[in-house]
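Removed from the display is one protein chain of the complex; every other protein chain stays in position.
A and B are the chain letters, set down in written order, and residue numbers restart from 1 in every chain.
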Amino acid sequence: MEKKLSEMDFDEEGTVKEIEETLRKQVAGMGIREGKNIRMATKQPIKGPVVVEVDESLTSLGLGVAEKIVVEVG
Amino acid sequence: MPLSVDERWNLIEKISKQTVEFGARKHTLKDAIAELTVKPLTGIPVAIAVLYGIWSFFVDFAGTLFTDGFMVRLFDEHWLPFLQNAFHNNLDNWAYRLFIDAGHIENGVLVASDNCLEAFGVLTSGFFVPFGVVLWAVLAFYLMFALLEDVGYLPRLAVLVDTVLHKIGLHGYAIVPTFLSLGCNVPGVTATRALETRKQRFLMITLLSVFVPCGAQIGIMQDLVPELMGWIFLTLAIGYLGFGFILNKIVPGKSPEIIMDVPPYRMPMMKNIVSKLWVRTSRFLLVAVPFVLLGCLIVGLMYLTGAMDWLATVLGPFLMSWFGVPEETVSPLIAGFLRKDLAVGMLGGLMEQGIMTTFQVFTSVVLLCIYFPCLATFALMLKEENWKEFLGSIASLVAMVLVYGGLIHLVGIMLEVA
Partner (left out) sequence: MKILLMGHPNVGKSVFFNRLTGAKVFESNYPGTTVDFTKGWMRFGGEDVELIDVPGAFSLEPKDRAEEVAVKMLEENRDSVVICVLDASKVERGLYLALEIIERGYPVVVALNMWDVAEDKNIRIDVEKLERILGVPVVPTIAISGEGFKELVSKIKEAAPVKIEKIIENAGGVESAAVSG
């Protein structure tokens, strides 16, 4: 099932399916790329940022940024 | 030929497959802590504990141990009496009043001061404020900041506060300039350079210069009115968030969302911390000390020439009716243009003479925080912002001081404490 990264639940894992073109280059250097395993490490309340884990590195993304990433979850 | 993002990653994966071997991955305690401190349910209590720890250290180390335990005694019991005796308590001499002891009126008679806050000479208050109080406060603060920075805690704090700060047009990352400003506004304003858009920088600089008191000021406030500190911080925080929210709506421009690496924790290195502490503290002294001395001199001259009395008469009625503070606060407000710590020190002198109610003390201290950034910060704002932004900052500053100062007075009247 596909969903937006922003919609993933706490501790849910998935595979990055699609990243909006403008964002792709910005997050590529941090290891977030299509085909990668991604885990939702934390979600902050009241539309705060999310923290995701890729390759054992934690990255914080604003919720609006997380909406631009599509994830395939099991 | 540059590769596309996908081509580059494909190449890296190919290289990595041939050269890197990932052994069994074990989750360590460090990994667990790394995550727990950024999760809201566990992270927020930890953040509060950390901030409270910093505050306690600040109060105990700087306030109780160095200032009260050592410096106050050194300055009030030795340095001041030494100078007073050496120059025969010559209150009739203008140079004596300017450099050693301005004295104060008690029952209609000019009498000698018994502490370095009231004396207000260049050689007494001028040295007591920066070296007796402020240096220790700033040192304690920068030590804590360098530790948090080197351990890698700041990015986690940034994530936790991003929720709130994004609503006022800033990043969680804005916690760094805000935090630095609590030491001294000058490096705080400089740190806004890391923010992305001009709008974010403008918002941050304006809010910093108005609502974030510097370590110097906090140190001396804690020394004078420890019982009011909670209320003062609450009032400033409400102002920071409230006016931030309004400015974010008014100011045009973009507030991009956060994309930030959250690094693992590390052991801080002593050498790194010491060198940071040295650089930051010495820079602070270079900025602060000349201004404090100059401030003492100017305020002293204004008293001697009668300019201060004249200003007090002219501005007094406005201060009394709008903000509800007595005309005597004119002199600290003038000194505050140069140095806030010096100004709060002068308020301390007024308090000891017993001419202000507690609420008036509270209002004056808050007013001193917000009414004008100190000269050093002001000069830096001129440098960092373009003309339009600078005028915008000043206009917002004036509006915020009038509205917020008036509002505090109003609340005071309604609570019947003003």
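A few comments on the model shown:
One rule holds for everything that comes next: a residue touches a chain if its C-beta (ideal position, glycine included) is under 8 Å from a C-beta of that chain, and two chains touch if they have at least 3 such contacts.
As the structure is a computational prediction, the values presented were derived from the model and not from experiment.
Remark: the omitted chain is touched by one listed residue; of B:Glu21, B:Glu227 or B:Glu416 this is B:Glu21.
Interface with the hidden chain, as seen from chain B, comprises residues 1-4, 6-16, 18-26, 152, 190, 193-196, 259, 261, 263, 266, 269, 271-272, 279.
Looking at chain A, the residues touching the absent chain are 25-31, 34-35, 55-57.
Simple rule for what comes next: only the chains that are shown with their structure count from here on.
Note on chain placement: the centre of chain A and the centre of chain B lie 37 Å apart, centres being C-alpha means. Remark: chain B residues 5-6, 8-9, 25, 34-35, 38-40, 43, 155, 158-160, 162-163, 166, 172, 256-263 touch chain A in the complex. Within the complex, the chain A residues that touch chain B are 24-28, 30, 33-34, 41-49, 51, 56-65.
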